[in-house]
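Beneath this line is the structure, given in structure tokens, with notes to follow.
As you look at this complex, bear in mind that one protein chain is not there, while each of the others sits in place.
First chain written, first letter: the chains are A, B, C and D, and each begins at residue 1.
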């Protein structure tokens, strides 16, 4: 159907979108005066930049996948099971969103000082100032968001389909894998995108847990932070641009691949 | 139907959830050793704390409502209209998620130095180091997230309902208000919750744009950050607890009110 | 051997250069973590990691000592002198402290309740009886040295009351207006100390000596720092070195 | 075999049961009832998809709900179809075979057979099931249920969106599946013609209660109560009084009509009863023909007051002379045309004694009769 929107309505739709787009373009373009060719060249030829990019991509991807690995079953459990304390648990999940990442990083460090944290350490998993710490920090920041989004996705899927699938011969696990999971595909892709974006941009908790050692635990955002805290704006701008470009490229690809019907 | 999950499947669902819950509880509980009664009392009796709480609540709420005011039409436009460059625009919306808030704050400041930014300034809207700046920073951080979530919500709603509503006599705007918007209710509440949580915890961009003047532009998270950067862990822990409690209370209320059928 | 250093981000360029030089000379690797000095202090406190702590200002040294995180025997790597920083070309035509009180001027400063440069700035204004006059012009209280420094290139303010060294962090965008020597009540410094829980104290001490030795001084000087006490005394003869200044009771 | 014992279900305000029902293996049970009677609820309760408020359902002697659904071996065509939206038409149909790991070659053959039977060649290659027409969706859901050769088949209004041609073919096919393969079928429908055609036992459900269970003849000629009679569109129902028992065992009834009926019920003289006859059983006597013996008893002169055409037949509403009663009857098209009838024409009709049923009007006063014009 031709939508037949009258002009006022169409304007009410398009104007906010246009304003937002303009604003974001301004945010992107405002950097231009601070951009400086020689810094760009210097930065691009630096080997620590490559390290930072690699670490950022790898850690964001691992953290996101790990978060989804937890969030898919946890979100499904929250959507379908009923148990005492479910509401409390749900509220607990707001923790990492509500908290400033730096504070969250601090809480992670504090938690590592508790008996369970020390037990983890005794198993050989050292988080402070390691790459594992980078991933753990990013995981912590995004996992709750992933659970929340997937819970919402699963709630939208009528349990009817699972009923029918089970009568057709599927086990509980089978009907989850064959029916519910594919039906939640859009939600899963959306939460992958949001979590990955958040993870690759995450810096507060990462820096707190893993520090900023160049070539070791410094991600792109922590390099940006370093440049800014050394008041080196032109380097910061270059790094910001690189972060934006890389992320946009990856997210565009994910959309392209995920957008296709399986 | 009794779900008839076999034990392995049930375990595969409940285990990740249990682990997550345990982890988050650990994060909450790990602070205990650093909590200090006298700091708590001192902090609770300080008037700047009240100011910070008030500012945090007010700015997060205004920023979230403003973000929704943009995101509802923008998300709907993205979900229903087709126009050239839509995909590009969609990618542009990842900007604030991908970027470290500190970097985003920097971009905001840079954008204010451009002609459109200066025009805004000449209109009397001064962002740097003002409460308006706090709100603008939080708005920028959450608005794209809100657009993304609402777009997803609107996409899930079949245009069929609007068709039928319009044949029944609704204008385009009317069918949006009477049908699509209420159908997106859950999505709108979910994005309010996520955006509000993110806004109240937001600190990087806020501090960059508005600074941390006590009693003026200092929010709870920036007070936390100040305490941390002054290496005052026991104050930080108190503030973190206060932030968590207040946010949980508000989000719980929103869920309670929003969860009811209208 | 490999040592881990937690350093305030202000000293990033000279330290990176020195770490590289040190590695070439001794083969020992120095892992540098930069960040806010207070944040790093928390990290040391919470993890017990690291060998050497180099905060951006002396107040963090005292805090760390109060938490008994450091070995005795802290060293000074460079001195920090209060000054006014203005945008390149000095568009607001500021020549000294009194000009900061000019109505309508936007003056930036770090938060005195946590950042050394802010605290010393308040003292400086009070010492020169300018505090009440400049106060209406103070627009932003940022929470770190670096942000105070960045306020000039980002065009947020007309002047920043900060360290003289801010000028050399952003030579392209900023200009330093030095104060008259008798106006300066207190100066700061970049300290360095070995962390108590370090497991490589000898190596840490070696690197600390390298930093304070001639090569270290030369590099810091090249990045615009004053490393020699006699030099700094020329610019601020009566100033106290480090220490804390109690904020006036009506400060809010 | 499936057994419901004192089964009660509560859904919101709606109460179903108590239902006692047993469905022997290999039987064909049609569950017939009006919209909102609780057919879908009963069906889902019998499958163990709804938790009973009381009573229980047994599958081969074991509690149905205790068995995992995938072991119940029930193929279900839900009224809302519940086709899997993420699967293509073919994958939807093959779902059961895949998850049960049936032989792929056999499944392909079966697929081809079902596609031919259900006339689904066109839609079969469709990726997006939302583009199917209403009836195509229903046929795909039916194919999905039939493909894995289930032992139990639960069908909730499987033909509601289909035209008569394919419906007839499918009815035949279902009977065949039931008889030749021994598949137990529970078939929900609101269509009495379908129920009668399918030929097995019919359970009539009205207002959440099983009103009658019996063969099609039993239900056709002897509705158990007035609700059933009305639902089955017995349009001619009269409230009369037993006047006399005749020596041949029949009864004479009086009231708005005087009738003789052959009902075997042992009702004492003076009882008020409801008496009825289906439209199809009312005979219009051709003016040129002699009246047969069996038509003599309840012979009335009447006037046509209304005529409705339905393609294959016409329905006449006639007013009995010297009585306030009107009667509806159906006339095959050819007969109607032959006779050239019109409104106002005088006719003779007969209500055969053995086609009349008699009920004590225990469930409320019988309403005089339902008329087409009531709605």
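As a working rule, contacts are C-beta pairs under 8 Å (C-beta built on N, C-alpha and C of every residue); 3 or more make two chains touch, one makes a residue touch a chain.
Treat the numbers as computed from the prediction; the structure is a model and nothing was measured.
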Quiz item: Touching the left-out chain: which of D:192, D:225 or D:298?
Solution: D:192
Exercise. With the full complex in mind, choose from D:20, D:63 or D:80 the residue touching the hidden chain.
Key: D:80
Quiz item: In terms of residues, what is the contact footprint of the unshown chain on subunit D?
Solution: 11-13, 33-36, 39-40, 79-80, 117, 119, 122-123, 126, 131, 133-136, 138-139, 157, 160-166, 168-173, 190-193, 195-197, 199, 216, 220, 230-231, 233, 278-281, 283, 289, 292, 294, 308-313, 330, 332-334, 338, 352, 355, 370, 372-375
Quiz item: In the whole complex, what residues of subunit B lie against the chain that is missing from view?
Solution: 158, 160-161, 163-172, 174, 178-179, 182-183, 185, 261-262
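Simple rule for what comes next: only the chains that are shown with their structure count from here on.
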Quiz item: Which chain pair shares more contacting C-beta pairs: A-D, or A-C?
Solution: A-C
Quiz item: So how far apart, in whole Å, are subunit A and subunit C when each is placed at the average of its C-alpha atoms?
Solution: 35
Quiz item: Taking each chain's centre as its mean C-alpha position, how far apart are subunit C and subunit D in Å?
Solution: 91
Self-check item: In subunit D, residues with contacts to at least two other chains
Solution: 49, 68-69
Quiz item: Where does subunit B touch two or more other chains at once, residue-wise?
Solution: 1, 4, 6, 106, 110, 112-113, 225, 228, 233
